[in-house]
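Missing here: one protein chain of the complex. Every other protein chain is in place.
Coming up: chain A.
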Amino acid sequence: MSNQLKPAVDGHDHSQGPRSAPLELVEYGDYQCSYCGEAYPEVKAARQALGDKLRFVFRNFPLTEAHPHAQQAALAAEAAARQGKFWEMHDALYEHQDQLDSAGLQQHAQQLELDMDQFQSDLKSSAVTEKVEADFESGVRSGVNGTPAFFVNGELYQGNWQDGELTRFLQSQLQ
């Protein structure tokens, strides 16, 4: 079975870092997953260490039955994206994993100074729901079997990501 990223990163994805970067790191994550919470600073550290050599992309993989707030949190990030604040919401969600209920999501949206009427209607819109579902399905098709899952230049990364291992692996790929 192939564990290649499908589809490849495109204009629908949220990314940080230059498109032309030699390394592309894609994470499939769930905002309520505690391991994803642990991976969040690891990814930040990798971005800092690699600078413009790394492009980072995040796709949603909410395990909705295991994590009751995961779906709403994913929708909130995508709704914030409609106002150009995906990464701000993404960071807020991972930095406050204990505030993912609807009051928590509202509060994050207010702190990011989102247009709240727009945010509410985007949360319920089919376009936002479809984005989250499409991300999930692409993860399944790419061989994601739990979260967080990382792909480096399109290949599923099977190694350890804790304790700086992700950064070291990415650095080793540059040589």
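Basically, a residue touches a chain if its C-beta (ideal position, glycine included) is under 8 Å from a C-beta of that chain, and two chains touch if they have at least 3 such contacts; residues count from 1.
By definition in this document, contacts and distances are computed from a predicted model.
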From the names "Rubredoxin", "Chromate transporter", "Oligopeptide transport ATP-binding protein OppD" or "Thioredoxin peroxidase", which one matches the UniProt record for the unseen chain?
-> "Thioredoxin peroxidase"
With the full complex in mind, choose from A:Ser15, A:Gln72, A:Ser142 or A:Thr167 the residue touching the hidden chain.
-> A:Ser142
For the chain left off this view, which of A:Asp10, A:Glu65 or A:Asp163 is in contact with it?
-> A:Glu65
Over the whole complex, note the residues of chain A touching the chain we left out.
-> 1-3, 63-66, 136-137, 140-146
